[in-house]
Every structure is written in C-alpha cells, then in structure tokens.
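Supplied in structure tokens, the structure appears directly below.
With one protein chain withheld, the remaining protein chains of the complex are depicted in position.
First chain written, first letter: the chains are A, B and C, and each begins at residue 1.
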Amino acid sequence: MAQPSFDPGLTQQYTGNLRRAINKDGSFNVERRGASWRQFHPYLHLINASWPAFFGYVLAGYLVVNAVFALIYFALPAGEIQGARQAPYWQAFLDDFFFSAHTLTTVGYGNLAPVSNTANFIAACEAIVGLMGFALATGLLFGRVSKPSARIGFSQNALIAPYQDKTSLQFRIVNLRSNVLIELQASAMLMTVEGPAHARAYTPLALERERIYFFPLTWTVVHPIDESSPFYGKSAADLERVQAEVLILIKGFDDTFSQTVNARYSYRYDEMIWGARFKPAFRVDGDGRMILDVNRVGDFQPVPFQARQA
Amino acid sequence: MAQPSFDPGLTQQYTGNLRRAINKDGSFNVERRGASWRQFHPYLHLINASWPAFFGYVLAGYLVVNAVFALIYFALPAGEIQGARQAPYWQAFLDDFFFSAHTLTTVGYGNLAPVSNTANFIAACEAIVGLMGFALATGLLFGRVSKPSARIGFSQNALIAPYQDKTSLQFRIVNLRSNVLIELQASAMLMTVEGPAHARAYTPLALERERIYFFPLTWTVVHPIDESSPFYGKSAADLERVQAEVLILIKGFDDTFSQTVNARYSYRYDEMIWGARFKPAFRVDGDGRMILDVNRVGDFQPVPFQARQA
Amino acid sequence: MAQPSFDPGLTQQYTGNLRRAINKDGSFNVERRGASWRQFHPYLHLINASWPAFFGYVLAGYLVVNAVFALIYFALPAGEIQGARQAPYWQAFLDDFFFSAHTLTTVGYGNLAPVSNTANFIAACEAIVGLMGFALATGLLFGRVSKPSARIGFSQNALIAPYQDKTSLQFRIVNLRSNVLIELQASAMLMTVEGPAHARAYTPLALERERIYFFPLTWTVVHPIDESSPFYGKSAADLERVQAEVLILIKGFDDTFSQTVNARYSYRYDEMIWGARFKPAFRVDGDGRMILDVNRVGDFQPVPFQARQA
Partner (left out) sequence: MAQPSFDPGLTQQYTGNLRRAINKDGSFNVERRGASWRQFHPYLHLINASWPAFFGYVLAGYLVVNAVFALIYFALPAGEIQGARQAPYWQAFLDDFFFSAHTLTTVGYGNLAPVSNTANFIAACEAIVGLMGFALATGLLFGRVSKPSARIGFSQNALIAPYQDKTSLQFRIVNLRSNVLIELQASAMLMTVEGPAHARAYTPLALERERIYFFPLTWTVVHPIDESSPFYGKSAADLERVQAEVLILIKGFDDTFSQTVNARYSYRYDEMIWGARFKPAFRVDGDGRMILDVNRVGDFQPVPFQARQA
C-alpha cells in the first residue's frame, strides 16, 4: 500500500476501534468537551437550531419579556394604565400583560394606554426593547433562510469496476436541488488502520478529474486503481481488515446564493460494491430534452470483474 | 480533431439528437425529475420567482393568515372585540377580519380592540405572527434585491476570421450594467457529436488570454485555430455535421456586490460567421473621453477569408 | 521597450488623444451608451446613490404613496374615515392624508380610523404596502452601510529612484481605515501610446513582491527597472512622449466585512518623481509602540540619482 503520509486534519494517533469518521449527514464523529461558555456563539446556535426550536425560542422570549414588563406595570399604583381593570388581582395582572403585549409588538390599540409619567416611561422603554428584539429575530430569520445549503446526493455505494483499460473506484453525485452549481471540485482520501499499532493512516486518492465546470446532470467521480493507488492489488477482505473508509469533500459555487458550498461524505469498506457500474440517470425525450431522475443517482448493474492482484 | 477527453460536467453517454446544451439565457437544457418534496427549498423558490409571483405569495399569505385569525375571533362570543358589529353575520365576520388586519400589521387603530382575555391572548399571538411573517418578507425582499446578477452581453455571433498570422474563433462580451467588474476569466469548450455511436465529446478550447484585470469596455475572447485546435482544418459543413456547440463560462468579481458573478452562454455551428471581424463598439469624443455603445457588442464586418485546410 | 503584448481589458485599438484611463477615484474614463432600461438595476442605483439622494428617494416614495392612498380615501363618501373633517375640501383631503400616513407607518393612533368596509379594506392594503415598502428600505439601508469599501491611500507620486543595486519605480499605499486588511495583492501595468499609429500598448510590470500577508503599516510596492522592464533606459521625456500611465489594482481581504475588497489607481508620467525616496510614515514611541501617520504615506525626500541609459 502506498505511503500513508497525508494528514487531512483528522488524527493519526488513535489506535482503538473507532466508528466511521464522517457520518452520513456529513458531520464528524467527534464529541467536544471543555469549551467554555465564552466560546458559545448564540448566533451559530440559533442558525443551526431546528425550526420548531427556533420558533420556540422566539415565543419563549416574547412571553418572558412580556411577563417581566407586566409585573412592572402590575407593581405600579392602580389607574396608571388607562382601561386596565383593578380587580380581581389576576385580571389586573392579565390586563397589564395584554397592555405589555400591545406595547412590545407596537400594535398599541389604545383601549389600554399609559397615563402616568412612570407608566409612559416604562412603555417607551418596552417599545424600543420590542423593536430591537424583533430586529434581532428578523436578522436571525434572514440568516436561517438565506444560509446556502447544497444538497448533494451521493450514490449509496462506491463501485469498484473496470474503467477503460484499468480498474477504478467510482461514486456518483447529483444536485438534489434545482439551483445552479458550477465549478465543482472533488477530493477524496482513504483512511485505514495500519500495522500492529493499529494507527490510522490517510492516503489521498488521485482522481481522473478533480473539477468540472457545469453540474446540471450527474458526475461520476473516478479514482483509477493503478500502481500508485492504495487500492492496487487489494481484495474486499483486505479492505475490511484495515477498516477502509473513503473520505470525500465536494466544493462548488452556488449561483443562486453566490457563495461557495460544500458537502462531505464517506464510503466504508462495506459500502463498496465489487464488479458493478452505474446506469445512466437520465434519458432524452422525443423533443431532444434531457430528463434527469435524481433518485437514480445510485442505480448500478453488475459487470463481469476480476480484481487484479498485486 | 483533437482528442475529446474532457468532461465538463455534462454527459458523454447520450447518443441521440439533442437540443442545444446551454440555452440563450444561460440555463441548461435539462429537466429534473424525482426530487422529493424534502429537497424543495422555499427560499430558492421565492428568491428566483418573478416579482408578480413574489408579491402574489406575500398577498396570499397575508389574506390567508388574516382570514384564519378572523375565523377564530368570529368563533368567540359576541362582544369580545370592542367596536365590532354583531349583525348581520357577514358584517360581524368582516369586522373581525378588519380587526385581524389591524393586529397582524400592528397598525392597531383601537376603534376595534380586544376586551376579553381570550381575544387579547389571540391578538397577542397574531401580533407576533405578523411580526415574524413580515420579518421573513423583509429578509426575502433583501435577498431578492441584493442578489448579484451580472448582465454580460454576448455578441450574437462567434466569428471565424484571420487573427494576426493565423485563423481564430472570436466572440465579444460587454458589461450591460454600469457596475464595475474586475478580474474576468473566460473558459470555453467545444461540444461535438462524434463517430458512428453519435457520442458527445467535449474538447477544451485554448484561449489567447483567459483573464483580464479590468472590464470597462468590451473584451474580445480569442481562440486561435492552430494545429492543436479542434477547429483546425474544419469547414462550416464539418461543424454542422458534428453539431458543434461552443460552451462558455465567464466569471468575474462584482465590485458593487463584492461577490463573484458568472455568466454562461453558447454558440452553435449556425451562429458562427466565417470571414468577419468585430467593429469597435466605442469611439472617442473631442474631449478624449471614451464613449462605449453596449448595443454594438455584436457589430461585425466581412473580411476576405480563406479557411485553411488540414 | 519590452513587447507590449498584454491586454488588461482596456483597448489597443484607439489611436487618438485620450484622457487618463483610470481616474483618481478609481473609476474608468468611459461613458456608456445604449444600455436599455431593461439593464437598469434599481438596487445598484440605490446602493451607489449619495445619502441625500437615497433619503430623497425614500421621502419622495413615502409622500407619493401617501398621497395616492389619500386620494382614494378622499374619493370615498363622507364619514367612512372616523374623525376626518368633511369641510373645507382641503381640510378633508389633509385629514385623509394624515390617516393614510397613520396607516402606512402602522402608527395607527386611532383618532382617525376606518369605519366602512371599503375604507377598512383599503387601509388593510395600505398597511401591507407600508410594511413591504419599509422592508425594502431596511434592506437597502443595510446593503448601503454594510457594503465593504476599502479606503486605500496611495502616495501622490510614484518615485523613480535607486533601489538596492538597481533603479526602481515605487509607490506606497496605506490603509486609511482601522479595519484589518490581510493578504494584499498588487498588480501594475504600463499603458503607453506607441508607434506611428499611436496605438495603445499595455505591458505588465514585474513587482519585487506581489503579495503581503499583513497590512498594519505602509506597503511600498516596488517595480525593479532592470533589462526586462519597459522603463529600462527611458528618460522622463521618453515617458511623456508615450503618455505613460501606470495602472494599478490592489486586492485584499477585509477581516471586518469578511469580503474581498479592491482599489484601483494610476500614475501618469507627470506624477512620477525622478530621484526621490519615501520617508518612513511611522515612528516608535518610548513604550516601543509603533505610531503610524497615514497622512505621510506620500512623504518623500530627494536622493542623488542618475538615470541609467539603455
């Protein structure tokens, strides 16, 4: 096997049994500890939260701020909020709460209104708190919806099959969305567990083509298995023994978001099919129009194949 | 013809009669199927929708949300919305609808106002729904107007003409807008249908210059037709037989949007003029000022020309 | 003079007397004609407008929309807007105008309020028009203030002076703002008018160093005048005869805006000083702190100098 000299930013030092390095959703199989609260970045958290969680935070914030101001109004002498009932106590608090909501959202019907100077001053503060709070929510909402997110579909399996006059490892990708991606780049490396010390080793995999200009259809990324390949002369059993995992990084430029997007993926030894090739994922209709079926990105068919021996 | 070894991300596998690969508006001639609703990205859809469609969505959303809350208020016992008429039924519903609109937009005149706790609570919810909804609309509007969009004008034809001491294929581009584009890059490739199997082949075209620093005027992109060119020794009839199409990608940096922008275009065999050269698209007035006429980007004049034979 | 083979995106074809190619503010000396209204991009226009013009547009839009809705309310039968006076006519219109303003800005005091169904419906429309309009203004304001804009200060003159063991052309730049710029790149080329046809020629100028990592102080960009330089063996009179202009592009990464910024500049033959070198623009105080004076970026002192002859 070629010299495993390349460190992709993962580790060479660990020697035990490890889960896969890159999960199917592109995240890394790493748990972080010891980061202090000072490193906590609320924006990152709120941008990456699920939609229910995000709206939950907004609603909770709205209720808490509302209730805090309601308590302040409630603490004022009776009559400072015009139209608020004074009894029973819970009704008085509810009216203060509703006045607070009228103010925080700047809806201000006026059936409840501040008459004393104190109430007016507090209401003026609450209105600006509301405006700044909803400004923040506006920014976060925009950040969430405008976050570029390529949805690259990967074939479920990597195939090892004849390619022109040699063997190759292949996988296929497709753009799951209809936005235009251009100038895609792929890089791949093989992670293995080597030698008696079970140390992790990383070997970059040469690709037949590392970059394409356009990506309207599928792209079959090909690693030729020649003498310089770490797959050369290996069998499926060999790959299982070294717990082979192919790590993949795809980068491209999203023409709608005008930003660089990327996708990460990996294939483990048990996701590689020996002796198969991809079937076309598109056809042409009678009008000469190409019809692409994104669900067929992983479709393959067996081919006669005899792995070369080293 | 030179070896057609380059895959630009389109396909080599299709063999039938095909429409042009890149449409005149830069989109690809591909129809997508099978993408599940989970891949649908509402932001992409709303960003790329036409303006009437966008405002239609906003208005429809406004009406629907308004009507839903109006129905809720309508279901409340009479008298919970101060100022709303009780009869006839349609008038009661309309008043609830208008109260809902006052609340959703936070205009809150107060001639209609919630008096019961239930109505107040629903109104407080509606106000925050309104604020979040218009926050979303704000973000989408900003995303739409701030989307970088280079408008590169291409000459209507590519010209095949003498260039210095050899023949060349030329096309000319101009910035249709007044924003400053810098560091433009061009790449071009030839797509042909080759051999008995009618397989598609892609050949990159070497350009005399692939990159310019400034782009205040026009840029004539030149592919010299020398021995290494796939056009070498070809006639117009040869190009038609292989259904030649020149695919073009232009990239640049937009100094106003501070982002990378790109444009795609293509010339088919029937859009190439043999024996012509571009006329200047600008002149200089008496004050030494350059006057550029962007409409003349495609102006050409015939030149004596004898295609070289291979 | 070296072969003028490089086209930077300006033109080689014009042969008359021309003003300088790049103005002192970095814009190009080109006037554009013939761009149709379809190429007009309102966002670009509003982003690049001056602040008074921008606020003028906002105010004008506010007044026009207000007045249009006021006219609609004015056309309604008397009494549909609660609280609006009916006479005299101008007062009735003014009250409708003020009600329109209350609605458009969603301030909605309620002393003027819609009572009829028609008025209510129009007011509901006006409120959403107002919300969308101010959403647009919000986006434009954000686009304006967040637009990255490097302010690179250039020395007023380029200097031709001894440098180590050869002559060189030098200019000096400084970051006029306090934001951090990193990874600056410079490129320069010489534009001349050559030969009997007075054709424009462009020659790239090799720089001693094209890129620096950090830019907290000044950067003296140096073009060594050796045998490969188009300045080699030229005198000041030679440069004037060919109307020499050095065109400069500076690019860098702005760490505050997280975006690439650039600056353009040029030095004409009459802005080059023969026999001078820059004086340091900074000093170190007693505490070992470097003090940079950005106003002294162009300070130079004469040095004995004998131009080398070709």
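One rule holds in what follows: a contact is a pair of C-beta atoms (placed from the backbone, for glycine too) under 8 Å apart; a residue touches a chain by one contact, two chains touch by 3 or more.
The model shown is predicted, which means the values in this text are computed figures rather than measured ones.
Touching the chain that is not shown, out of C:28, C:43, C:215 or C:300: C:215 (per the contact rule at the top).
Note on the undisplayed chain: of the listed residues A:178, A:259 or A:295, the one touching it is A:259.
Note on the undisplayed chain: of the listed residues C:86, C:235 or C:256, the one touching it is C:256. For chain C, the residues in touch with the chain missing from this view are 55, 58-59, 62, 66, 91, 94, 98, 101-102, 105-111, 134, 137-138, 141-142, 145-146, 149, 151, 176-180, 182-184, 209, 212-219, 253, 255-256, 258-259, 280, 282, 284, 287-296.
Against the chain not displayed here, chain B makes contact via residues 106, 108-110.
Residues of chain A in touch with the missing chain: 7-11, 13-14, 16-19, 27-36, 39, 41-44, 47-48, 82, 102-103, 106-110, 112-115, 117, 120-121, 123-124, 127-128, 130-132, 135-136, 138-140, 142-143, 147-148, 187, 189, 247, 249, 251, 257, 259-262, 264.
Criterion: only the chains that are shown with their structure count from here on.
Taking the mean of all protein Cα atoms as the centre, the chain whose own Cα mean lies nearest is B.
Under half of the residue numbers at the interface between copies chain A and chain B are found on both sides, making the touching surfaces mostly different.
Each chain gets one centre point, the mean of its Cα atoms, and the points for chain A and chain B are 25 Å apart. A separation of 36 Å divides the Cα centre of chain A from that of chain C. Looking at chain B, one finds that residues 102, 106-110, 138, 142, 259 touch two or more other chains.
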